[in-house]
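In this view, the complex is presented without one of its protein chains, the others remaining in place.
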Amino acid sequence: MSEVLYEIDNLTKYFKIRPKLFSGEKKVIHAVDKVSFSILKGETFGLVGESGCGKSTLSRTILRLEKADSGSVLYKGTDILSMDQKELRSHRKKLRMVFQQPYDSLNPRESVKDIISAPLRLHTQMGSQEREKEVLRLMDLVGLSARYINRYPHEFSGGQRQRIGIARAIAADPELIICDEPVSALDVSIQSQVLNLLKGIQKEFGLTYMFISHNLAVVKHMSDRIGVMYLGKLIEIAPKGSLYLRPLHPYTQLLMSAIPEVKVKNPSGYRPITGELPNPSDPPKGCRLCGRCPYEFERCRESSPELKEVEPGHLVACFLHPGKEETSNG
Amino acid sequence: APTTPTTPSGTSAPTAAEIKDEVVIGISAEPATLDPHIQSGQATRLIKQNIYRGLMSYQPDNSKAMELAEKIELQADGITYKVTLKDGLKFHDGSNVTSDDVKYSIERILNPDSKATFGADFRLMVDKVEVVDAKVCNIILKKPSTPFLDMLALPETVIVSKAWFSNTANDPAIKAMGNGPYVFESWDKGREIKVTAFADFYKEGKPESDALRFVFYTDNATRANALRSGDVDIIDYVPSTEAIAFESAKDAVLDISVAPIMLLQFNVKTGPLADPKVRQAIAYAVDREGVISAAFMGRGIPIYGFPTLKGQNGYDGKYDNFFTEDLAKAKALLAEAGYANGFKIKILATSTYEMHKQTALVVQSSLKQIGIDAEVELPDWATRISRSNVGDYDILVSGTTGNILDMDWVTNYFASGEPRMNSSAWFADEEIDKLLEEGRTTVDEAERAVIYDKFRLRALELSPFVFINYREQIFAMSDKVKGFQNMDGILTYTSGITLENTTVAK
Amino acid sequence: MSEVILKVEGLTIAFRNRKESFKAVENIGFELKKGEILGIVGESGSGKTITSKAILNLLPDNAGVTDGSISFLGRELSGLSEKEMEKLRGTEIAMIFQDSKMSLDQVYTVGSQITEAILTHEDITRDEAKKRALTLLESVRIPNAPRVFDSYPFELSGGMCQRVMIAIALSCSPKILIADEPTTALDVTVQSQILDLLKEIQRATSMGILLITHDLGVISEVADRVIVMYAGKIMESSTKTELLENPVHPYTRGLIRSMLKMDTDLEVLYSIDGVVPDIKSMPEGCRFSTRCPLVMERCRKEDPGIISVSPGHLVSCFRSVEIVRGEALE
Amino acid sequence: MAKFMARRLGIAAIQILVVTTIVFVLLHMMPGDPVLTMLGSDVNHDPAVVEAIREELGLNESIPTQYFNWIKGIATGNMGKSYSEKIPVMEAIASRIPRTLELAFFALLLACLIGIPLGVISAIKRGSIVDTLLTMVASLGISTPVYVLGYLLVMVFALDVLKLGLPKMPASGYVDISRNAAEHYRRLILPTVTLSMGLAVSIIRMTRSSMLESMSGDYVIALRAKGVKRRKILSKHILRNSLIPVITVIGLQAGTLIGGTVLVENVFNWPGLSTLLVKAINYRDYPLIQGCIFVMASMAILTNLSVDIIYGVLDPRAR
């Protein structure tokens, strides 16, 4: 098995919300709740889950753009969360993020050239001409015309902005790229082109990706392993083959069955999940899916299940699927 | 005062229906204290003179008149003054003014704790006060002193109520209870002081207005505008720039008096300025007309000798042109003193008062012409005062005047001693000290004239001061004001006494 | 046949730079009927967003409609004053923007922005408006609507912002809804719920929807007719089924081929060769000619215009007839 | 919120202590003697008298002792007695505070009323003649010294030198509101206008710049698409998005207004706190200076605190 690059352990991020400025009523949103998983070197770790379940927050917390409330993120054994600014900076050399909302992540006062060359300037020794060449190459890779090099972000279409973000992310040989919906605004042809590109450089440079998307086909295509999040919790982790073939968690099953184009392929006759995503500031006490889960029983309401390995590499947090040890014991 | 269209007091009084019930006076400074025995600025005097009165006062005709005193007789011993009070004198609280109050007042001035301004002078002169009866008392001096009566005419030697002043509940600094024509009513800090007519005032028919309101205007232009816009009826300290503007105004009149002096003081301890020749050279060099035109818009009288005003004892104009403006002579004197190539020096003035600053600049330019390279220092007034007080300067620009009409005012300036505010630092001359002492104790006018003549010559030869010019002290008032008068010369500062005659037509 | 509510004819939109100007959209025309969902798909940067902004008269300062007409219920829109347009916007024609986060005012709560939309057009009390807003939030499947109502945009996830934008657009039951990639940030379950909601409203109020999307799956679920755009021009337009099953234009065919399906198991995904030509060096003839596998000499010189291959199926290609007949081989 | 306020107020107390301490130390290091200044320059002073006064005022104590005494006084709500005013510092200041605050308040209000709309207009019409003209007028406004402006206003409105026949304004002075409310406000007009000029200019300029910044946001397009009226977009959305720098400028100005209105107070003979401070400085009236600083610093710091709170109210991102 290949080397573990990131070991995320019990990572927790709560947002305090003040509904009204002067009212003292305090609530917290469990955006990321004791999430543990690891990312292996050279793999693509896919992350899917209901909108608002905490995927973006999780990735931002790993990058230390949000301050974690507890838990740790070990990079090759050192805890990122306790690094000082200097260490962090050198650590970030190897990190990139493609943000979900592309426009917001582009400095309105920098031209595309400045934006894309920022990592080059920081992490390579290139001269300015070399840099410009490299920028042009990157732009070409993501299908942006060289003529746009001096344009500012507001002069682009949504998809073009997204591609600027991707070009910046792959510049200067990163080690890990966290892609938060990197291709959502791209037409399918360019989407394919970009996905090919990402895969290509992964192969070439041994890049690692954390890949967040709502497009399950894309996730499936890209990922080696996939994590499923629900309401701040990671509820299932599995190699993609096993996840798509045999989703174990009721929520994952729901997700799979809702894929638009895959019409009614319901091999194991999953019972559908009903109801709404519960309030993240007041989640159910036990399993987060309580109240919506067709298989729900007493225990689910009392305690929340832990992620357990039920098959090699396939972890799930559900009482329906007791872990390997438990099964053998019981 | 040269241009005085105001009616002298005593002309037919206007009927009550025609006059406003109060006179509003815009004064240039808020009183630092109302304590009558402390001289806290000329503007404040205007107020205090209407609340407190002394045994005597200076009058517009330069004479000394009796106020509370019916008469003051110098006894044969030459040191006892027998004071008899007028009948029916009352304080504002209704109590009588008695010899006890006189004794108390003079003792209060003598007591350093009271911080009375003329305490030091009194302590030199006065031995004690003896009460004879309720209306009569004797003031006994230590030795004969001619200027003593002038001292009694000063607004800072007024008679106060023993009862009120010795009551610690009353703070005379912020409240007042006297015997003058007006009763202290209120002091609205930062804004105004109001006084109202005292019904039991000892002068029949006075005061002529029901009330006076003194409004504080520190800014010159603002004060002038307040008069123009009719917010006030009289203003003090009209600067020369405003004076010129008022001269052409139809509904305002100026009342001008020539009194204060601009002069240079020197630190004579060491350096070039220790040499009287250098000081004389400066006296020859200073462009007096230049100062007058730059700092006073051409309004002022140059002093080429010793400043003595007409009316002061011993005035004969003899030393009016002791110096001329003569750069060649100045240079020659410098060369004689060994400074043919000039020297570097500092002139201390202040940025707080324009006229000081401008005077300094003109002097600087004059000195440059005789090769003296002067640098002008312009700190704020407080710094300037403390520095002048300890003699921390080379040349100091100063604007000042005497307090009393008597020639003895020069003692303040010329007597030897530690550096003081108004002395040239470290200046000391035995002969001058001797002449001053003689002048003070001599009674005979002719004799005194000779003494002061000698003094003046000596003073000019040594030139511890270089006198530059007299400047104008101006009141401006609306043409509806009657009875107010700017008194001559240094008496301009006691002009407040005429407010008892002042009315404003509606 | 039902009434045409929006008619775009010969629309040309140009951007003026400091010295030059270029046509971002050229001579496009389409109709939207009452109760119809018209899908627009196309290459990223082809002018979809610009076109929809032009309909609402919301082009940026440096852009302008240089030619053509847009009429709404027979009324020409391009001549309308800003005042008259204000009356139309929101009530008659509403729009969901692509970049939802940036399209919300960051300093007001989400709730106040929804109620504002309601109150702008309707004379009801604040409380009623709030109630309506909460209902709308729930209808777009936002969990814990009251909390979101009081949240600021930056406190929401990408998908939540998107749903808020949808709620705003739906708030006044417009006659036309222009939805610019409304579901990119939504997970499949929510996406299908939202699409259902749109369909439901559309059925109830016979609202016409202009649905811009890259997701052909979405098109296949909801659209009635589809327009395919490429480099500022319409390449093909037809009914959904016709287009998905019998695409004619080589670009459309390329797109459909690039589509990533759940069962795609390719290492390298298909994408159309080449890149969009530069606006400056845009071929005189067909704009796709630089990338077209079926290109002929003529394509480069002449604009093919619009050719009808079957009733309601328009294609801008010289070789459409051959393609339909299956004669053109790639 | 409560906790935040409590903490900030605590810090404010420390800040005020720091300010007054610095002032105290530096003041006593400065040349200038309160006693001599108080006694004036007209006569020579008896050293005995000077000494007596020094003793009475406690100026003979060591500086740390003096400081300690002052702090002790403050703690018990006693700021000492003013040398120059001869009354308790508290009293001297108390009567001035409302006058200064009133003037500052109205000037600020007027400045906002003029500045914000003009700034908005300038921004909407960016690059037009109107915009250029407004910049010119603003430049004129800011390059005219307060005393010149005040003087001109007095000339025109109080002295009517132009013979415009306008209703006559008083040139200067202050009338208690209890004595004559109408007159009180009439006399407030010219100083308020004079004082607000410079402020208005700062506000115009900052509003313009900031409006331009937020005008180009995408949310504006979205708002227009919602059908929100242009006027409302401007006044409710763009303006609020632009307000942070504007509020900052207003806050900064408000801070200076409390201690920096000397010139206006002078021209209009307005007996406010600034003139008192200047007088206190001129007299080296240590207790009064300390008292003024105490009050001014408190007000300035509270202003800043309110501005910080307003930031949060205006823009949740700044919380």
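Residue numbering begins at 1 within each chain, and the chains themselves are lettered A, B, C and D in the order written.
Operating definition for what follows: a contact is a pair of C-beta atoms (placed from the backbone, for glycine too) under 8 Å apart; a residue touches a chain by one contact, two chains touch by 3 or more.
Following the convention adopted for this analysis, contacts and distances are computed from a predicted model.
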{"item": "Protein name as given in UniProt for the chain not displayed, \"Dihydroorotate dehydrogenase\", \"Sodium-dependent bicarbonate transport family permease\", \"Inner-membrane translocator\" or \"AgaC protein\"", "value": "\"AgaC protein\""}
{"item": "Residue touching the undisplayed chain, where the options are D:A2, D:M29, D:L164 or D:A182", "value": "D:M29"}
{"item": "Given D:Y67, D:F105 or D:Y151, the one touching the chain that is not displayed", "value": "D:Y151"}
{"item": "Contact residue for the chain not shown (choose from D:I63, D:L109 or D:M136)", "value": "D:M136"}
{"item": "Full-complex contact with the absent chain, from A:V28, A:L122, A:A146 or A:L245", "value": "A:L122"}
{"item": "Chain B, residues in touch with the chain not shown (by the definition above)", "value": "220-221, 239, 241, 244-245, 287, 289-290, 293-294, 297-298, 351-352, 354, 357-358, 361-362, 364-365, 375-380, 383"}
{"item": "Residues of chain D in contact with the chain not shown", "value": "11, 15-16, 18-19, 22-23, 26-27, 29-32, 124, 126-127, 131-132, 135-136, 138-140, 142-145, 147-148, 151, 201-202, 205-206, 208-210, 212-213, 215-218, 220-221, 224, 230, 233-234, 238, 244-245, 247-249, 251-252, 255-256, 258-260, 262-263, 274, 277-278, 281, 289, 292-293, 296-297, 300-301, 304, 307, 311, 315, 317-318"}
{"item": "For chain A, residues in touch with the removed chain", "value": "60, 63, 65, 85, 88-93, 95-97, 99, 101, 104-111, 118-119, 122-123, 152, 154, 165, 168"}
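We take it that only the chains that are shown with their structure count from here on.
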{"item": "Centre distance in Å when chain A and chain D are each reduced to the mean of their C-alpha atoms", "value": "53"}
{"item": "Per-residue multi-chain contacts in chain C, two or more chains", "value": "99, 102"}
{"item": "Overlap residues in chain A, where contacts from two or more other chains coincide", "value": "103"}
{"item": "Chain D - residues contacting chain C, complex", "value": "217-219, 221-230, 232, 237, 240-241, 314-317"}
{"item": "List of chain C residues in touch with chain D within their complex", "value": "53, 56, 58, 82, 86-91, 94-95, 97, 99, 102-108, 116-117, 120-121, 152, 154, 165, 168, 172"}
{"item": "Complex interface listing, chain D residues touching chain B", "value": "30-34, 36-49, 52-53, 84-87, 91-92, 95-96, 151, 154, 158-159, 168, 170-174, 176, 266-269, 271-272, 275-276, 279, 281-284"}
